[in-house]
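This report concerns only the one structure given below.
Apart from one protein chain that is not included, each protein chain of the complex appears where it belongs.
In this document, chain identifiers A, B and C correspond to the written order of the chains, with residue numbering beginning at 1 in each.
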Amino acid sequence: MSFNTFGRVFRFTTWGESHGPALGAVIDGCPPGVVLGEADIQPWLDKRRPGTSRFTTQRREPDQVRILSGVFEGRTTGTPISLMIENVDQRSKDYSEVARAYRPGHADYAYDAKYGFRDYRGGGRSSARETAARVAAGAVARAVIPGVRIRAWVEAIGGDAIDPAAFDDAQIDANPFFCPDAAAAARWEEKVDAARKAGSSLGAVIACEATGVPAGWGAPLYAKLDSELAAAIMSINAVKGVEIGDGFAAAALSGEENADPMRPGDNGPTFLANHAGGIAGGIATGQPIRVRAAFKPTSSILTPVPTIASTGEATEIATRGRHDPCVGIRGVPVVEAMVALVLADQSMLHRAQCG
Amino acid sequence: MSFNTFGRVFRFTTWGESHGPALGAVIDGCPPGVVLGEADIQPWLDKRRPGTSRFTTQRREPDQVRILSGVFEGRTTGTPISLMIENVDQRSKDYSEVARAYRPGHADYAYDAKYGFRDYRGGGRSSARETAARVAAGAVARAVIPGVRIRAWVEAIGGDAIDPAAFDDAQIDANPFFCPDAAAAARWEEKVDAARKAGSSLGAVIACEATGVPAGWGAPLYAKLDSELAAAIMSINAVKGVEIGDGFAAAALSGEENADPMRPGDNGPTFLANHAGGIAGGIATGQPIRVRAAFKPTSSILTPVPTIASTGEATEIATRGRHDPCVGIRGVPVVEAMVALVLADQSMLHRAQCG
Amino acid sequence: MSFNTFGRVFRFTTWGESHGPALGAVIDGCPPGVVLGEADIQPWLDKRRPGTSRFTTQRREPDQVRILSGVFEGRTTGTPISLMIENVDQRSKDYSEVARAYRPGHADYAYDAKYGFRDYRGGGRSSARETAARVAAGAVARAVIPGVRIRAWVEAIGGDAIDPAAFDDAQIDANPFFCPDAAAAARWEEKVDAARKAGSSLGAVIACEATGVPAGWGAPLYAKLDSELAAAIMSINAVKGVEIGDGFAAAALSGEENADPMRPGDNGPTFLANHAGGIAGGIATGQPIRVRAAFKPTSSILTPVPTIASTGEATEIATRGRHDPCVGIRGVPVVEAMVALVLADQSMLHRAQCG
Partner (left out) sequence: MSFNTFGRVFRFTTWGESHGPALGAVIDGCPPGVVLGEADIQPWLDKRRPGTSRFTTQRREPDQVRILSGVFEGRTTGTPISLMIENVDQRSKDYSEVARAYRPGHADYAYDAKYGFRDYRGGGRSSARETAARVAAGAVARAVIPGVRIRAWVEAIGGDAIDPAAFDDAQIDANPFFCPDAAAAARWEEKVDAARKAGSSLGAVIACEATGVPAGWGAPLYAKLDSELAAAIMSINAVKGVEIGDGFAAAALSGEENADPMRPGDNGPTFLANHAGGIAGGIATGQPIRVRAAFKPTSSILTPVPTIASTGEATEIATRGRHDPCVGIRGVPVVEAMVALVLADQSMLHRAQCG
């Protein structure tokens, strides 16, 4: 596995920067015969697309995907699938100040420390634009595991959480926050608007559930399904925490409280609880897979923050330009894509070893 | 990367089951010329060893490591290092009931669903005994990055957390809980004792800090240092959550609150805070790397839990045998080992790409 | 390593089919700061380009490369480098018969057996056009190891070999056969012309030498430099044999005849012979690396060959369309590229492990 490749058998490699001519993904190892066209990918990109509400960055990108290889007469051939998305609305002029000083919380200083220099335009490779390539690849992954339903939503913004009792699946696509609780969505509208106007930003927690995953996918230990999901989710820009099932809450429980009792069911066991998030010993149990991700607030804020210049002296920086006031919101389709990519890979690994 | 291998250049593969003749690790890609003997590895194994206090499993294992290859005249040769630890105190008779019924929260059912059958003795491959191999490998990793200091501790047991203000590094090795807060250690003694006597168990939160990591190790995105650490930590048995830096707490903050301002320092920038846990854009910033792991309570409890038999009908199971009442405690040296293994690998990857 | 990726640290992934809109390569792991532009890549593509003489396929492709990512202000950034070459001169009409019946010696039948169907246009993924992506990637590899000189040539066509005594480096680029022996080039002109006019084809042997490779690159056993080169060369379409140094000739010798005696030299030892082709125990010795590749004759010939139709019944096929009468000729820059790609990777692996 290289720096920009993810997966073991169903693998994808992404490339591209915020202000380059294009970005894309190459998917290798896709099964043959999967029905696939650009129309199967585009809706997921549209869901992630910037500029669709005032709560996301105002950069306008059509994010039109092109399939350049690996599909013949509407079906995958088993050879690598190259997907490309052109960048249209770059405005490099916005980033002159970034070239001069390191934005705290951004990768600027770390890039210089590592590589000796950096493409400072729009965050370069570390821009959230890269996630468009993931979402496109994720759409292919979904087509590989049609029996699995993957659904993510925002669970909290800036510490204001949804009421689990008010969870309504139908709400998720009915507001610009992917929020399953209408009341919370109303509160967040004000909250995010206020942050946006103040040039501030907010963190968020995203939850994701995958149903229809058969018991048996995954592996013990180093390729634990939990571990693969953690790596995938943590590889998304701005994510700083991952939980499987009850996660940190389980650490506060006793063994009795955390037990997942089983009863005979029609298709394998029925579980009376799912503290484990659908994974035991690294292997899927057949229950819903549950993952949560912590997105830090966008580091780009209008309030000047003390920093150092590339040349070393003290300065401060206020990040102008177009940014998401809460990058976690657009993280929803990205988390879904990463979960889909992990599961497609696991489905194939399981088939390889256990036939 | 295969199912039981971890790492990219500095890679290790572990093997072995709870009740097999031995377990071990093969480390591949270690630099040559590193001074290494069994005496460099044994102390870390001793720290993890079971049976050292009443708060851990009563299985008695000497955990003596043997180096079988890759070292000549006291130095690593650059060829694979094979480490072996013999199992001594297996008691297979304890596990007859486990063969018959699935222990909830354990991997039993998932193994059968995946592999069609399982080595039911002591959890087989999914036993915490496997972590001895990690700790041994981790000792080699430490020798590869002598400038890095890695230190973990228990931060909370069963929801009872240490007082950060009372943090005392010297305390960590002074009590059987790796607890940096003497008052908390006293409370935990009662708490864990009560759980042990009741045949119950408790979850725990482990924190780990690595200092001396140079700015530049890591990579953006899929090989983000955060992502590598998350995969490593989440691959440990019983871990269900991982945080880098402030983790989930950061998701509740605003961009101003989460800012990591920089000031010129003697050796690169001084950071006024470290919300990011020493990693920005996936790359080390030179600040301390901070990681937290959530360990669920040991699933083996004396209270009978409803479950199903291997043959499908309803039954219940109470897990007798020797278990850790709080498996998180012995997770401390394991977390340290995994962090060491990730950092040794990253040090070499960085050198490969950036000289 | 996935199906379409090659390398360990300096890795590249190619994508694209003969008759798709484009083909390309993504290079991951390239060191930062390497001076690179399209002008550094284009000359190597021009060397491989079809339609430049009557001895190669008459397909006309400009093979213009575009760098889509990973380069900023003329230098590599350390992030993935995406290279794209558009297909211009596809003529899908030529391939209708191929859809109907399996061309012997081609991958047609094997693709159907594996994938259930195939992109039959121009050989699909198995077209020699894919090698354009390798040559482009190889140009980047060369830039990573500027001290290494890699040079390939044709050593024999259809069993007619050059005279080693007549070897003249300057001749290689002076004839359309990359032939270092002017007399042999003259003979081959007639030979290949005759084959072309008869709709026949010829096999070839390509030799390659890399000088300036420092002693120490490579590794014992599974990542033996010999093994990496063999995998790389054998991955080229139509290659069916690989030799390192004296190869099969060494198998006919005694230990005395095959000895590579050493004498003290100014920069490490001087070797009095180089039967080993610059590699001992899988590791470079500092002598020239020598590799040879056997290219089978192009399977596309005008003489009808018995075969079976996709539907199973007996038929025969004569392959019309545009083909290289001796695909080995254009294999020269491809072999060079693969050797460069292996050596760039090895240079980084060596630095990773041995500093």
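Note that contacts are C-beta pairs under 8 Å (C-beta built on N, C-alpha and C of every residue); 3 or more make two chains touch, one makes a residue touch a chain.
Treat the numbers as computed from the prediction; the structure is a model and nothing was measured.
Screening C:Leu45, C:Leu68, C:Ala219 or C:Ile289 against the full complex identifies C:Ala219 as the residue touching the chain left out.
For the options C:Pro21, C:Pro62, C:Pro176 or C:Gly282, the residue in contact with the chain missing from this view is C:Gly282. Among C:Cys30, C:Ile85, C:Ala107 or C:Ala184, only C:Ala107 touches the chain left out of the display.
Touch with the hidden chain on the side of chain B covers residues 2-5, 7, 9, 11, 13-17, 20-24, 26, 28-29, 32-33, 66, 68-70, 72, 75, 77-82, 84, 114-119, 124-125. Although one chain is hidden here, its contacts on chain A can still be listed: residues 9, 29-32, 78-79, 220, 348-349, 351-355. Residues of chain C in contact with the chain left out of this view: 1-6, 8, 14, 102, 104-111, 113-116, 125-126, 130, 156, 158-159, 195, 200-205, 214-224, 226-235, 237, 239-248, 250-264, 268-269, 272, 275-277, 279-286, 294-301, 303, 305-308, 312-314, 328, 350, 353-354.
Here is the rule we use: only the chains that are shown with their structure count from here on.
Both copies, chain A and chain B, contribute mostly matching positions to the interface they share, with over half of the numbers common to the two.
Chain C has its Cα centroid 46 Å from the Cα centroid of chain B. Centroid to centroid, with C-alpha atoms defining each point, chain A and chain C lie 39 Å apart.
Multi-chain contact residues of chain B (touching two or more other chains) are listed as 220, 353-354.
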